[in-house]
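So the structure is just underneath, and the comments pick up after that.
Here the complex is missing one protein chain, while the rest keep their positions.
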Amino acid sequence: MKKTLGIFGLLAVICAFTAIANPNFMTAYNIQNTVRWTALYGILSIGVAFVIMTGGIDLSIGSVVGLIGSMLAWMLTVKGVSVPLAVFIILLTSLAIGLAHGLLITKLRLQPFVVTLCGLLLYRGLARLLTDDQNLGFGADFEGLRTLATGSFTVAGFAIPVPFFLMAALAIVAGIVLNYSVYGRYLLALGRNESAARYSGINTDRIVILAYVMCSLLAGFGGMLFALDVNSVQPSGLGEFFELYAIAAAVLGGCSLRGGEGSILGVIIGAAVMRVLYNSINILRIPTHMEFAIIGTVILAGVIVDELLKRWVEKRRAAARAAAQ
Amino acid sequence: MKRNLAAILVALAALAGCGGAPEQAASTPPADGATPTATPATGEIRLAYVTNGIDPFWTIAEAGVNAAAKDLGVSCETLMPPKGIVDQKRMVETLLSNGVQGIAISPIDAANQVDLINQAAKITNVITQDSDAPGSNRLCFIGMDNYKAGRAAGKLVKEALPDGGGIMIFVGRLEQLNAQQRRQGVIDELLDRNVSSGDQAAYDPPGFTQLDGKYKILGTRTDNFDYAKAKSNAEDAIASYPDLACMAGLFAYNIPSCLEAVKSANKIGAIKLVSFDEQDPTLNGIKDGHVQGTISQQPYEYGYQSVKVLTALAKGDNSLIPESKFIDVPIVVVTKENVEAFHTKLNELKGG
Partner (left out) sequence: MTAAHGTTLLEVRDLSKQFPGVLALQHVNLTLATGEVLAVIGENGAGKSTLMKILAGVQTADSGAILLNGAPVNFARVKDALAAGIALIHQELNLADNLDVGANIFLGREPRRYGFIDKRAIHRAAQKLVDSIGLDVSTRTLVNRLPIGHQQMVEIAKALSVDARILIMDEPTSSLSQRETEHLYAVIRDLKARGVSIIYISHRLGEVKEIADRVTVLRDGKNAGELAKEEIHHDAMVRLMVGREMTRKRLRVQHGGAQPILEVRGLATPAYSKHTIDFTIAPGEIVGMAGLVGAGRTEILEALFGVTPALRGAICIGGHTLRPRTPREAIDAGLALVPEDRKQHGLVLEMAVRENISLPSVRRDQHRGFLNRRAESAICGGAIAQMNIKTPSPRQIAMLLSGGNQQKVVLGKWLAMKPKVLLLDEPTRGIDVGAKREVYGLMEELASQGVAILFVSSEMEEILTMSDRVLVVHEGALAGILPYNELTEETVMHLATGGHRQAAAV
């Protein structure tokens, strides 16, 4: 909770700063866009958060996004597969990818970094092989399906993008699983001490496998939304570096790369920080080539301030306790 | 293994060449025979066509490559580097160690790839296409004048906005000479700068803006070929600049991305779009009146001409190379008037 507060503070500061510097930041249009992108990237971050909480990592997310996005466009536009069947196939494929990762990592005891790094290459290659490296788009078709990514519901005069609802639903489910289910408790326990979890009768392999399955499934679902949103799928490019955005959001949101720690709300806010930063740089009319430098600096500064604040609070508390004695 | 060995030898030869006198090294190939050279064709002539990335644009060019290869009875491999300059270099090195009789390349970073091109030129015939490397030993350049194409795009903007307005430029990245020249052409045309060719143009920095005058240059946004980023760049521009009147997309996918953003913002018509190249959404957008027009570079011709010139060179015939070393493939300005015919012909070429 405390960690979430820190990252929320960073988000608030960036938003306030940008809104003051350029009121266009607060237009409904811009907020809708930023919310939509946050939702799309946030879905990937929720998935990777589970893997990070086991103490693992998934570097293949971006390539899964690319493969699934390419598959969807390819099946719908080239092969003429029906929409329900295509969606079913891509979800099944993502599930199989996660299952393969999980099995290799638990049963064969391969390192998650290696397994998913190879996945990163493999799925990108498969995407390009499948589509003959051709760009694919939905053109003006599949309006209904595309509503999933580009549509919105108007609530109190404000059009809320559909992906936001999707992300919110996923986040709520993920939060409940993490905090109120036996699975979540086991996940947190094994992330901190896998051996102790095993000695307590936890089937650790199954927990880890499930985490990778969820991660790939959400990456695949995200890949579908990205393809539908962008409406033009470049098999060699769609999703590149998305794993890093997802991991960065999860870690900003309080997940420890050592495992066993994390909050879903924090992860979502972490994803929002990343997106708002990108958005703010454009809104503030800063030339694009400076964006990486700015994002790196702001996040680092935020993390440093958060750490210093925490120490200061801790010191004050200790002092207060001493005084109370 | 053998291939790796050959690649190492090529690299060593390159090092030797760098240290000593390059001219000499070029005229007397190493005698050990291990270094692949452009040995006169004993059988089929093998050529290579190297692009600067993966793009539908290059798919059309590939169709031209394949058509020419078929017509001339040679084989030509089309290579698309997925990860920029490092991949491109690797591909060229592999080609050299495999031995090809000619390479047509679109250098990603012309100024800094002179060494690579010169190295390749020692071993085989090298021409540039699409984007030139002016300081190198390439035999000729096949393409268009990107600066002039940029100015043509600028004219389209002027037609779209007779009363002036704010323009935002979108491009994949600005390191490439063709992107720089196109952008400069657009800017110079809009600001009515009196420059006749790209060589004389001053290069405005990436953050360049010009906020007074009839045509306001609001800025240039790059996306590093990330389509999601391209779309959000367009959205952010719409949010940030209420006075935005026109988007100029310098790479093929830029305007399709912008079109998505403009559509969902309900700004069709309010924001004019000027494009490069001939992706389907762009052409359909022109038909629907959503896009003002596009500058087509005729990539099919790039491919076809490259193979034709390389085949002649491989046979020892230099006659196709003009004095200026520049084979101009004229641009086509596609607007509502000629879009139907253009699209039909394009589909024929792609199909063939």
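By written order: A and B. Residues from 1 in each chain.
By definition in this document, a residue touches a chain if its C-beta (ideal position, glycine included) is under 8 Å from a C-beta of that chain, and two chains touch if they have at least 3 such contacts.
Please read all numbers here as calculations on a predicted model, not as lab measurements.
Asker: If the full complex is used, which shown chains touch the chain that is missing here?
Answerer: A
Asker: Looking at the full complex, which residue from A:G66, A:G260, A:P287 or A:G302 touches the chain that isn't shown here?
Answerer: A:G260
Asker: Given that one chain is not shown, which residue among A:V35, A:L188 or A:V298 touches it?
Answerer: A:L188
Asker: Among A:S82, A:Q111, A:S200 or A:T297, single out the residue that touches the unshown chain.
Answerer: Residue touching the chain left out of view: A:S200.
Asker: What residue numbers in chain A mark contact with the hidden partner chain?
Answerer: Touch with the absent chain occurs at residues 180-183, 185-186, 188-189, 192-193, 195-203, 260-261, 321-322, 325.
Here is the rule we go by: only the chains that are shown with their structure count from here on.
Asker: Along chain A, where are the residues that touch chain B in the complex?
Answerer: So the residues of chain A in touch with chain B come to 22, 24-25, 27, 29-30, 33, 37, 40, 128, 133-135, 137, 139-140, 150, 226, 229-238, 240-241, 278-279, 282-285, 287-290.
Asker: Under the definition above, what is the set of chain B residues touching chain A in their complex?
Answerer: These residues of chain B touch chain A: 54-56, 59, 80, 82, 174, 206-207, 209, 218-223, 225-233, 235-242, 253, 256-257, 260, 264-265, 279-281, 284.
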